[in-house]
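One protein chain is absent from this view; the other protein chains keep their places.
Presenting chain A:
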């Protein structure tokens, strides 16, 4: 499952980062795939008779990606590589980046046999579309927010996490991070009292 999510984030977010003269940061180091797994496994909480349960979605999602990839390969819409880039992964992780995106696209367009998917996705087009979209959003929010910078505490309960360094994503785009304020006041174009007085006239 880890390999499938590594292959997924590898196709969605920028792959390696070089900031200044430091050695390149691999996206696996950023752990965005673990962010996705956490998000999916905490996404749906429901009541089953007397028990309140959380429905883990990460594992069935990985199976779904592999199943869809297999269908694409079998129908000649994608090609599997003989080289193993993500050890332990299934069919999805053996596709090129472009074909992985094709797979996601086919899934959200429901362009394959939904009967072959695992529960809770089997014949459940709405949930498939919802989750495929979430994969994209989670990957980008995981990558460009401060989440990777929680470092060794990333997967701790939210209130126990501590920032260990300045977030890579923020550094990359030039976001200065948490701010007390900025001295960029260029005046007021109009003011409430002035406008209200004018309306009374």
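Assume a residue touches a chain if its C-beta (ideal position, glycine included) is under 8 Å from a C-beta of that chain, and two chains touch if they have at least 3 such contacts; residues count from 1.
The definition used in the following text is that contacts and distances are computed from a predicted model.
Remark: of the listed names "ATP synthase subunit a", "ABC transporter ATP-binding protein", "High-affinity zinc uptake system membrane protein ZnuB" or "GMC family oxidoreductase", the one matching the undisplayed chain in UniProt is "GMC family oxidoreductase". Although one chain is hidden here, its contacts on chain A can still be listed: residues 11-15, 38-39, 42-47, 52, 54, 97-98, 101-102, 104-105, 108-109, 124-127, 129-130, 132-133, 136-137, 139-147, 157-159, 161, 163, 169-170, 172-176, 178-192, 194-196, 198-199.
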